[in-house]
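Heads up, one of the protein chains got dropped from this complex, but the rest are sitting where they should.
Note that the chains take the letters A, B and C in the order they are written out, and that residue 1 is the start of every chain.
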């Protein structure tokens, strides 16, 4: 019919949304105001909750972006349903600056901080659910995936994408126990996430594994 | 004269505007403030109108982006008038975050919600009108379209682009009857929009149809 | 030394700044608030000055982007000084959302509207001056221009870039006479700008002119 363009422009659009959502996080940090005769040094510590929410959310969106980036290495084509699922996924991602601002506002207020953290984690779970839907749609029956990638690699990636979703369940439970623990959990996941994949990816792509993929 | 670059940079610029407009929608959702002694859980439901306006507008801008994306698959060249028409179209798209904020502010206030919804729908109609102008300019006499695309495919796309405009007329009429119904209409259009095209697009491009296109 | 990458990434970065600056314009339009018992329909006209400033600035930034886009068709290489000049140019472009907000705030207040319009036009003149510097640096001694483009085409483009600067002088003078006239001038320039180039560009690039270019 008309020339198909693969997935480049979806990636460019998604990268745009990720880049904007991650950079808008900074707008949530307000310049502290001194009272009459007060000094900046005395009110500057007020930004600490905002900076924690900023750093956590930056890492979280960065990890989602990395996952999206990794996933599109497996995808070769797109169709309109895939575009729609990607829009739903981005709708959840672009909501994070709001939930980060909510968290920053209510961190340190007992009771309210639990509510804010449950709301925050719920948004992340919605991101994971829509992302799993996106990958499921693309990979089922190898609908949109790259034919040169082995079935084994696709199954491995499916487990990886599902693990991201399963990891968000403890986070929402933990929010009722201790909000700082949830933040520590996100920081740990960030480290754990990036360490095991180093071994897998730092070598150049194994041509052998690829060639043998579909045999 | 000078090397022509086709339409890549217009697409990149347009994608940027779409991605920013869609992500700025989140700024319209304000963190709710508790009164003295109040709890976050009691004021959190205040964000519901904003979330409805956010989700509706995200889907609407996402659908416009998808349409723009589809349309540029047919376009091969550009000229300065086409750039200008695209700027006028993007001026309407980039206005949506304001009309979404207006809608969020006045949803649930009888009378005012109708005014806000009529304003919101008017902006969408302006988007559709300028988009029709853009496509009309590009496709008339095959001015900027890809020569390898069949006349039949171009006519089909013209009907599709026009259908988008015609669908916005009932929306503005419906706004005077019931604002929630308009929102339900947008959600329905989103689903209907993405379903029929699945059959059309999920298969790989029909080489046959393409080759036979201009014969 | 290291692989040169031409000007693609500068264009991508510049497109990003243009797209963000043009889309941020919408943040300057505030949702109007009704007084107790008032109706939205009565306060909605308050947004008119903001909408005028929005539309004017959108067209202006769109025209600057088009010019930048046209100019990079002539440019093949880049160096660090060129990057720095481009940053200075973008610093002026990214300032436009502020001057647009200033104009929107003071439109219709006699005296203050002249001050706001002179400030607005001064920013546009700074955009034109830095853009002329950028093009002068790139084109002098064919430093960064595409060798396949004829000297005649480069001279013609130089006159075009310079014309943009000369046109902003009457605008600043006119601001002291009548602010609405300046806005009308910008709208006229937009139309005039896009019309004469249609004839020049709507045909496919003349291979003949190009081949003969440097002979």
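Following the convention adopted for this analysis, contacts are C-beta pairs under 8 Å (C-beta built on N, C-alpha and C of every residue); 3 or more make two chains touch, one makes a residue touch a chain.
On a predicted model such as this, the values are computed, not experimentally measured, just so you know.
**Student:** In the whole complex, not just what's shown, which of C:44, C:94 or C:125 touches the removed chain?
**Tutor:** C:94
**Student:** May I ask which residue of A:20, A:53 or A:115 touches the chain that does not appear here?
**Tutor:** Spelled out, the listed residue whose C-beta touches the missing chain is A:20.
**Student:** For subunit C, which positions touch the chain that isn't shown here?
**Tutor:** Contacting residues on subunit C, toward the hidden partner: 1-5, 9-10, 12-13, 16-17, 19-21, 24, 27, 77, 79-81, 83-84, 87, 90-91, 94-95, 97-98, 101-102, 105-106, 109, 111-112, 115-116, 119, 143.
**Student:** Contact with the hidden chain only, please: which subunit A residues?
**Tutor:** Residues of subunit A in touch with the missing chain: 11-12, 15-16, 18-20, 22-27, 29, 31, 34, 39-41, 44, 54-55, 58-59, 62-63, 65-66, 69-70, 72-74, 146, 148-150, 153, 190, 193-195, 197-198, 201-202, 204-206, 209-210.
Everything that follows uses one rule, which is that only the chains that are shown with their structure count from here on.
**Student:** In subunit C, which residues are in touch with two or more of the other chains?
**Tutor:** Residues 20 of subunit C touch two or more partner chains.
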